[in-house]
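Here the complex is missing one protein chain, while the rest keep their positions.
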């Protein structure tokens, strides 16, 4: 699965993107966040304030219950502040 | 008194401005309109639809009861359509 | 504040340079450009004007905008005379720290300018000439501002 991180989330995780093998039991974005948080402290710290994180699957904003599959691009970022 | 006319009012009166001696009994803009309408058909026609006419004394929009004096500049025009 | 009532055309690039002069350095700029809309068969647009009053009224409206919003610079140019379809009529440039201020002020000034500034438009076709009448929706827009 292709994962992307932006803004302070990318800084904490210290990566802007990566490809990870995700266990097949991980079916939703919410479960993916829990899984990542369990494997490394950096993810845990980045995803700590869960309410402050938004996610997109294949460049579309979704909620935590969104289903994901191996071929998806999942992105994690803070609320947008462009413009 | 200096009088100015704009848009279709100027076209009907066939003048853009003029200086006129106005009888001293004429004290308000409303009276001035009545007076002008009485001395010439062109004014009468121009001022016929009274509700469609706006007036300014010394470049300030006023109503018919505004007092006027010899040294004033009084302008007559339709509702504005600029911009 | 710069207000210019003129027969001359304006150039956006030149006006922006003048606007940005003196180290203009706020975050938001809202610009509006009004042109002669090419209607079917329209040959010319005559814009009559009472320049001395226009200067005063536009200044008044801009002062009111300044009192309602936090604005930095305001630059307004309004043309009159005989224009062709697609010619520039009005240019309004407003700068502020925050975008909502310059955007609202831009709309406010244009709404008031439309009904309070002494300009009158006449459409000239090959077979007729029509003085444009003030329209209802413009007046309604004015009233909306009074309720805010």
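All chains are identified by letter, namely A, B and C, in their written order; residue positions are counted from 1 within each chain.
What we mean here is this: a residue touches a chain if its C-beta (ideal position, glycine included) is under 8 Å from a C-beta of that chain, and two chains touch if they have at least 3 such contacts.
As the structure is a computational prediction, the values presented were derived from the model and not from experiment.
**Q** Counting contacts across the entire complex, name the shown chains the missing chain touches.
**A** Visible chains that the missing one touches: A, C.
**Q** I'm checking contacts with the chain that's been left out. Which of C:28, C:64 or C:124 qualifies?
**A** Reading the full complex, the residue touching the unseen chain is C:28.
**Q** Footprint of the hidden chain on chain A, which residues?
**A** Counting only chain A, the missing chain is touched by 4, 6-8, 10, 56, 59-61, 75, 77-83.
**Q** Could I get the residues of chain C that touch the absent chain, sorted low to high?
**A** 12-13, 16, 25-38, 85-86, 97, 99-100, 103, 106-107, 110, 141
Definition applied: only the chains that are shown with their structure count from here on.
**Q** Could you put a whole-Å number on the gap between the CA centroids of chain B and chain C?
**A** 26
**Q** Would you mind pulling out the distance in Å between where the CA atoms of chain A average out and where those of chain C do?
**A** That gives a centre separation of 48 Å.
**Q** Any idea how many Å lie between the Cα centroids of chain A and chain B?
**A** Centre separation, chain A to chain B: 73 Å.
**Q** Mind pulling the chain A residues that touch 2 or more other chains?
**A** Where chain A is concerned, no single residue meets two or more other chains.
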